[in-house]
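Okay, so here's the structure we're looking at.
Every protein chain but one is kept in place in this view of the complex.
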Amino acid sequence: MNEPSDILPTRQSMGGIADQLTGIPLHFPADRRWVIAMAVASALLLLLMVSVVELFTRGVGIWGINIPVNWAFAIHNYVWWLGIGHAGTLISALLLLTGSEWRNSLNRFAETMTLFAVVCAGIYPILHLGRPWYVYWMFPYPATMGVWPQFRSPLEWDIWAVLTYLTVSLAFWYTGLIPDLAAARDRATRRGWQIFFGITALGWRGSARHWQRWQQAYRLTAGLAVPLVVSVHSEVSLLFAAGQIPGWHSTIFPPYFVLGAAFSGFAVVSIIAVSLRSWFGLGNLVTDDHLDLLGKVLLATGLMTGYGYVFEVFDAVYSGEAHEIQTLADRFAGAYAWTYWGAVIFNFIPLQALWWRVVRRSGWMLLLISASVVVGMWLERYMILVTSLYRDFLVSSWSHFTPSFWDWSTYFGTIGLFLVPFLIAIRLVPMISIFETKELLHEEKEEQQHG
Amino acid sequence: MKRRTDHKATDGRRVWAGVEELSDDPRFQVFIDAEYPSVHEFSKTARREFLKLMGASFALAGLTGCEKSSFITALPYVDQPSGETLGLPRYYATAVLLDGYAQPVIATAHAGRPTKLDGNPGHPATQGRSDIFMQSAVLQLYDPDRAAAPSRHGQAVSWADVESAIGTMREGWRADQGEGVRLLMGPTTSPTLLRQLDAFLKQFPKARVHVHSATGFEARRQITTAVYGQPVDLHYGLADCDVVVSLDDDFLGPGPDQVRNALAWSQARRRSSDRPGNLLFMAESVPTATGAMAAHRLIAGTRRMPLLAEALANAVGVAGAKRPDVTETEARWIARVVAACKDRSGLFVSGLSGGAATALWIARINQQLGNAGQTLKLTAPVAGPTDTGTLAELASDIDAERVTSLLVLDCNPAYSAPGELNVGEALKRARSSLHVGLHRDETGAQCEWQLPLAHPLESWSDARAVDGTATILQPVISPFYDVKTAHQIFAMLLGEADEAPDAAVRETWRTGFGDTFDARWKQALHDGFVEGAAPFVTASLASETIAAPDAAGDLDIVFQPDPTVRDGRFANIGWLQELPKTLTTVTWSNVIAVSPALAKRLAAANGDHVDVSVGERRLKGPLWILPGQADNTVALYLGYGRTRAGRVGDNLGYDAYRVRPAADPWLTRGSLRKLDSSEELAVTQLHHRLDGFDLAREVSPGEVERTKPEQVSLYAPWPSSRNAWGMVIDLDSCIGCNACVAACTAENNVPVVGADQVRAGREMHWLRIARYYTGDIAEPKSFFEPVPCMHCEDAPCEMGCPVHATTHSPEGVNQMVYNRCIGTRTCSSYCPYKVRRFNFYDYRSPADSPEHAAHNPDVTVRARGVMEKCTYCTQRIEAAHVAADKENRPIRDGEVVTACQQACPTRAIVFGDINDPNSEVSRLKRDGRHYVLLEEQGTRPRTTYLARWREDDGESRQG
Amino acid sequence: MAEELYGALAEFRSPEDLLAATRKAREAGYRDLDAFTPFPVEGLDHILRFPRPTISFVGLGGAITGASTALAMQFFTNYDYPLNVGGRPIYPISAFAVVTFELTILFSALAMLIGMLWQNGLPRLSYPVFDAGRFHRASKDRFFLCVRAHDAKFEAGETLAFLSGTGALSVELVPG
Partner (left out) sequence: MVQIFSPVADTWLRLFLIGGLSLAGGSIVAAVGFAHSAYMTETDIRPHQPVPFSHRHHAGELGIDCRYCHSNVEAGPRAGLPPTETCMTCHSQIWTSASMLEPVRKSLADNTPIPWTRVAKLPDYVFFRHDIHIAKGVGCESCHGRIDKMALTYRAKAFTMEFCIDCHRDPVPHLRPKDYITDMTWKPPADARKEGETIAAHEGIRVGELTHCYVCHR
């Protein structure tokens, strides 16, 4: 049957969107680029595996850590990855609740990004253990020892928070995906795809009753996800703030971490949005307006993060505590001042270009600025970890930290761990929410008709 | 201390008795074989093979962590020795040796293997205190690089071969009365050895004895001979002095006298609770522990010492002393000294580098002040032999081919002789040479024969402590190498029949003990010493003034024994290598120390290589900037650059002997040039400047507070047990000697991790001595602050652990459970004191290492990936609990003694029950100098400190 | 054949057409109605008189379960083996808050997802409407109204005719 295109007031049709988006997994359009990307990502993943084998064979001594800097790359990258992950949930959940429908073009891959970023983050607390094979001791189970986990520990909170976050993110992602999987199932022609999408769609048939319950569940989960995001990264900040180490022991830490997390996360979302848009020709769905909005959000969260920097200085000076001031001075001018100033420069200097609309609407500019923010936030986490630990209270325990080869290899390896499943996911599931885009399109057309 | 005597009192078992009934018993060997297979195999199987496998002193092997099945074989005795209580240690009183002097010890032996040495509390000279060398001797015993069998030209031979070769030699010697026989030995205090030496010289009257010591035996003899007309030993009565003035004499520094001096000095120091009990003046060119403790430290080049001595003599009114030209600073210092000495007992002492000129002025001052015989006593030299030749003479004799047989007894001239003598080459030219020593070292390798010497802990011998009190050394373990004692070898030289290993010693003492020999012998073995110090003598001073050497010159080179490996003899002991050197915290290497100003002129930083040349001879080593060093002085430390010390001690640092002149072994001139290369030294503390923090506190006599507010907490207090353990460390007494660290290492199976790991910041010492300085870097004030776990009542670390691996005991001990630890390291991140240590790698040695015999079986050997830290020696606490609980009584004050406390030569560390208001630790917690480290953090530590006295001028204190 | 029928299916081009048709069907007395749409159509549930879904109560139940599980777990473990941890109280409510909060959310979210699927009878891979010839467009761009065969007023031919009359693009009978 011919498409009744005359009755659609806008350029594109619902059917066109469905075909376009389900077509990405079903008839993958960018094979060569994907293979190259996958090869690079797999190489990185292999590097991670080698690093982990080395790590488990010899011990965490292969890293550059010591006493006092006994947390460095592992925790630093954990925080960094988890922070990146937060944007996905924030975009989906917060914007869904506030009815910001522009999110519809971004939420799916943002959520997918979240999942794999959280996985990357999640392996670090296990890797960094001296005896990772006993990680299950962190869970309460009736052991023959009769000993339980210690629930006053921020690390114990952390394992619950991250697992909850991973599970709820997965649930939320999947709930939103079900109708799209059904759409893909109905477009699929090959038996294999039909069975894959058929099972994963759980037999979704778009029944009005189902939609009604689904909507309630989806919105309520979103409502839960927002405080969850805030709580998770607040909790992560408590890993540091609960200790007494100067530079950590501050009440600004929870909001500072949450905003920093959102900031770095939105930067990664921007990177992915720009990349996927050019890769799969999704300019019709991820429009310049979307980039514009992303730029604004980035700018806003960036400025809020900047406030955290300012407040940290205020906090230290206001406290008048000699060790706090010493740590602050050390951040400004000590051995690791490059991390502090690097963080300030990468995070906030290019960011200022986003005050201009033309920059926000340029994919390339946004990509570069976002990359700068990602680097800047990485340096910030480095700064928070290392500058606080390497010189704490007692002068006699002051030391230094230099990352080793294995520090770097593990870190770059996790980028592979992120990219490989992400690249696979691109081929398996629709990367932009089909039904929500259609819904939006329909509403826009309504408005055009009536307005 | 009390712990020991209680054992004796309560179980009525034989303690401190000889092991001969065990060691000679084949069944004991069966037991050893079964319990400690490695020790057994070690002596019988190819040694080299498995030595290759193991990682040296790093290699303190572990208990197997996780067995697959718990059904393992158990081997009981065939016939259990009486008095053995399975699982409980036995204690033996004996001694180990330092520079020939006895260091009296109580050896703890678990199932026949010594694991820990502590000072002998009954001994008059050391009163149970120890130093790093005493603590580490037990590791030397298990050194896998020790010579295990006699060898000739490096080929293993049997003792029968040795015996027949010596027999042949003896025939030659008999023919010419020993013409051409030379004996080279280190100083010894052993009555038996000296007796045997006399007998030898009687048999072969033309044989000659030469003495070689790199640590000043000859210099001391020369100086006292010049000053007093005869060789004497000086004994300082520090306990009775109000003022001590030292010219370059590091009397609190490492050496045989350290424990005795430190004990007496600190005792005087604590005479009063509201002001320092004595006042210490120090003039020195290179910073030392004594200088760090001085109230008034004068930086003066070593060559100025005679001048200063004369100026002091002039100032106190010694006849004949002119008023030399001194600088304004020096004059001020002298004026302070004189003011302080007014109406008070002041003792003046001088070191070796000042030479006889200084010593004579100092002796005259002491005479003038009436110290002689009071706070300064003389004895005939405790160490012998007397009437000996020097090493230089021996070298020239060899050159002149006057030496046919050379016997080197327990010294290492090929390494530690001044380089210009070229002793190594000379040794090769001797027709037949015989080296007797623990190792086949540099000298042993050059000699025809190498005869392995038994370690003091496996020997029957005797020796005297610095005060002359003799100790009969008894073996604590039967030798597990094919070794003999010096006495057995001497018996061979004397042509005596091979007798029991204790025969020679018994014979010596049979004369001394007379009729009551059996009883007194038993008593001596039990007590660990024979009552009776060396008698005091008097001597008149030389009347002629000794000319001081020329004071002019640009760059002085000063030689000092290394603070931890001394003359190099201890180079293969991992524990000592890893001890941070007293002022620099450098490990695993020596440094070339210069003043900040000199370093600035050279544009050199720590670790930069410099070239030191003395005459034609030169060496290359890493530079270290030592705040407070005299500008024109370069300090070289002996003991490194060894090539045949063993796997631990080889090829570390530079060899200072290479440039050491034979004529002036302590002070010479030279030049310094910066090289382009540098190295990263393994340092445990990177920053020493206190930067305005009040971490190591000072308090003026007027400032002491009597009452302190209780540390508050927001949390409701947890109920305490009957005992609440706490510790107080007196910064005013701590001389930074590291004895506590060494004792802790030995007691708690602390692993040695090696230079690379130290460089990475991963040293494992549970207790570190923080070194701080304040003030001008050129003229700093130094502090030592031991920092063990604080055992905080509101411990941040415990809160961080997700698996309950570190918790609090009702007695207030911050507990660390290794087997529960998963290694999140949160505890260390949260610890404000950074006292926790982490096993980043598996620091345990392979299971087949013989050194695991040195392990304390009451302490877990930690595996990879777990955190560890000071436990307040919980194994000792729990042992005391069991002992007390079995008797249904509370633990007595002083019944639990931590290893660090037990070792401390100044009694700066006090541990005990703070619930008992009468305990010593409670008393000190009420002291006016008491303070809490980082009190504002609210952690409520159980380990607290007594501030150091801030000392004003003598005048102002009097006013 | 008739008794094995699932219902009659009518295809519409837009949500508005579907809403109009549904309204007509209600007015015509059909009660057992369902619609299949590519996205949730606003107002449809109102016209179809669906009761308010109870997912929120399921979520609340999950939340309460989660919170009490977390609290019970933390209280019990500290009761079972009370240890002095850094001088802190044995039952530090503030320290328990984090895990309690996380489990509240975890249980609630999972309960809602499972509850939603359960109430919707999912997963249900094989379902009669999938047999309809044009049903694949229900997930693309067409809006379907279904009159179930169980409806009292259902009569195959008549119902099909009625649905055609509401402006459906196509109508068909779906076998049961």
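Here the chain labels run A, B and C in written order, and each chain numbers its own residues starting at 1.
As a working rule, contacts are C-beta pairs under 8 Å (C-beta built on N, C-alpha and C of every residue); 3 or more make two chains touch, one makes a residue touch a chain.
In this text the structure is predicted, and so the values were computed from the model without any measurement.
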| item | value |
| --- | --- |
| Left-out chain, listing which of the shown chains it touches | A, B, C |
| Residue touching the undisplayed chain, where the options are B:S273, B:S678, B:S721 or B:T774 | B:S721 |
| Hidden partner chain, touching residue among A:I195, A:V310, A:A333 or A:I349 | A:I195 |
| Among B:V78, B:A160 or B:A547, residue touching the chain not depicted | B:V78 |
| Selected from A:M49, A:M145 or A:A329 as touching the chain missing from the view | A:M145 |
| Touching residues on subunit C - with respect to the absent chain | 81, 83-84, 123-127, 130-133, 135-136 |
| Contacts of subunit A with the absent chain, listed as residue ranges | 141-147, 185-186, 194-195, 198-199, 203 |
| Touch residues of subunit B, complete complex, unshown partner | 11, 26-27, 30-31, 34, 63-67, 69-80, 85-88, 721-722, 807-811, 813, 815, 817-820, 858-860, 871, 874-875, 877-878, 882, 885-886, 888 |
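Following the convention adopted for this analysis, only the chains that are shown with their structure count from here on.
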| item | value |
| --- | --- |
| Mean-CA-position distance for subunit C and subunit B (Å) | 81 |
| Averaged-CA centre spacing for the pair subunit B and subunit A, given as whole angstrom | 57 |
| Subunit A and subunit C: spacing of chain centres that average the CA atoms, whole Å | 30 |
| Overlap residues in subunit C, where contacts from two or more other chains coincide | 81, 83, 85-86, 88 |
| Residues of subunit B whose C-beta touches two or more other chains | 796, 799, 801, 804 |
| Subunit B residues within the subunit C interface of the complex | 713, 715-718, 792-799, 801, 804, 807-810, 940 |
| Contact footprint of subunit B on subunit A as seen in their complex | 58-61, 64-71, 125, 128-132, 134-135, 137-138, 145, 147-150, 152-156, 159, 239, 242-245, 321-323, 326, 389, 392-400 |
| Of all residues in subunit C, those that touch subunit B in their complex | 81, 83-89 |
